[in-house]
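Structure, as structure tokens:
As you look at this complex, bear in mind that one protein chain is not there, while each of the others sits in place.
Now for chain A:
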């Protein structure tokens, strides 16, 4: 006689009941603990998880249990792809999945979802992180500068191409760029000449591309005319002295 798999009943916050195999349910350390230390026959309440989310989580657990037990013929690469697709959900769902994985103590799912969030935020600037997570900036200006300086090496842009946001440019300086589509803007940043590629609609762009080394053959001209303002010949040069904030 084959072994009958034990089933566990789970009730969610919105009163939905799920019946799942024990092997799947105990992927959650929380459920495992309750099952082993409480009454195995009654229904386990998972208060903080809704039906939709639990349903998704059980899919995840089932997939992983089956692949580990060899019940499903799936290679590690395919499981990896499956996981990648599993977290391609809207932000609300992702958020709920993280909270549920944390609460239910499903380590691999928590790892997967936290990694997903890490990937989402890794390209952001510190200011954006603060806004997103509503974190208060408790640094003084000097302290913040000191921390940035201390960790400057992580910011280094070698071969220096990046995207800069120009903020607080006065309107009339911006409009000088806009009028001439061939205009190039020359900026002095941290005592280095940084030349920006020509842009036609600077006013509408929040960001423009920056080249650290001026592209020749205009280099000599730019360097020479650093002390001058308008050079003519289709070039309009605006000079800003600013600290390159990263």
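Here is the rule we go by: a residue touches a chain if its C-beta (ideal position, glycine included) is under 8 Å from a C-beta of that chain, and two chains touch if they have at least 3 such contacts; residues count from 1.
Criterion: contacts and distances are computed from a predicted model.
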Candidate names "WD repeat domain 73", "Nuclear cap binding protein subunit 1", "CSN8/PSMD8/EIF3K domain-containing protein" or "F-box only protein 6 isoform X2"; UniProt protein name, chain not shown: "F-box only protein 6 isoform X2"
Residue, one of A:17, A:43 or A:135, that touches the chain absent here: A:135
On chain A, residues whose C-beta touches the chain left out of the figure: 80, 83-84, 86-88, 91-92, 95, 98-99, 102, 110-127, 129-139, 144, 147-148, 150-151, 153-170, 173, 187-189, 192, 207, 226-227, 229, 238-246
